[in-house]
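All protein chains but one are shown at their positions in the complex.
For chain A:
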Amino acid sequence: RVHSDGKPEKFQPPPKPVIIDKQRQREERRFLSPEFIPPRGRTDPLKFYIERRDMIQRRKVFNIPEFYVGHVLAVTTAEPYASEKASRFVGICIQRGGKGLGATFVLRNVIENQGVEIRYELYNPRIQVIEVLKLEKRLDDNLMYLRDALPEYSTFDTSMKPVSRLDNEEIPVNKLQVQMKPKPWSKRWERPKYNIKGIKFELPEKKMKEAQKWSQPWLEFDMLREYDTSKIEEKIWKEVSEELKK
C-alpha cells in the first residue's frame, strides 16, 4: 500500500489473535447429570462405582445430551411392533428422577387434544436417539403442574427443528407463568411444599393465605436433612470426565 505522498505506510503489526480455548470453556461449563450423584445412605460406594462404570460405558456408545427440566426433547426408540421398527416422540421434559442406571425422565405432549406422558429410562438400550429441540430451563424443577394447566402450555409441534447450540455458558431460563385450568387440580399446587414459582395463581388472597398454613419454615434449617454434594460432585466429575475422554 502506498500513501498519496508516495511514501510507504508505516508498518503496523497485525492485531493479536484472540485464542478461545474451547476445551477450557467446556471445562468451566461443567454439567454433571444428576443421576451420577449417589443418594444419601449407608450403601457401599463400590455399588455406585460399578454403576457409574456401566453408565459411562453406555455414554461412550450413545450420546446422552445435557438437558434439564423444561427442555423440549425428541426421543426415537426401537419398537418391535412399530411399522419402521422405530417410533419418535416429542415432548417437554417435566421430571427427571431416579439415580444410577435406572434414571428416568418424563416427556409430556398434547397430541390431538389428548395429553400423553411417557417415562423414558436414560440408559435403556431401546433408545436410539435423543435430540434437544428447544433449550430452556424453567422456574421449577418439576413441571408436573402442566397436567392441570391449559393444554396450550404442553403442546409442542412434532416437526420442530432442533436448535443449534454453541458451547456457551448459559442456558436461558424461561420465566413463564402458566395459567391453570379451574380447580380441582391433581395436587394442591398452591401449597408451599411444592414451592412452585411458575404458576400464575388467580386464587383469592384468602385461599393463598390458607395454603400458607401448611408451610414448614423449620425445614430449611433442619441440619439432619442437609446433604452437601459439592465434594462428591467434584470427585465424580473428575472421574467421569476422565473416563469419557479416553
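Heads up, the rule we're going with is that a residue touches a chain if its C-beta (ideal position, glycine included) is under 8 Å from a C-beta of that chain, and two chains touch if they have at least 3 such contacts; residues count from 1.
The definition used in the following text is that contacts and distances are computed from a predicted model.
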| item | value |
| --- | --- |
| Protein name, per the UniProt record, of whichever chain is missing from view ("Large ribosomal subunit protein uL14m", "ER membrane protein complex subunit 1", "Protein YIPF" or "CCT-beta") | "Large ribosomal subunit protein uL14m" |
| Residue of A:Ser33, A:Thr76, A:Asn124 or A:Thr155 touching the missing chain in the full complex | A:Asn124 |
| Contact partner of the left-out chain, one of A:Ser87, A:Asn142, A:Thr155 or A:Ser241 | A:Ser87 |
| From A:Ser33, A:Thr76 or A:Thr104, residue that would touch the chain that is not displayed | A:Thr104 |
| Interface residues of chain A (partner: the chain not displayed) | 77, 79, 81-82, 87, 89, 104, 111-121, 124, 126, 147 |
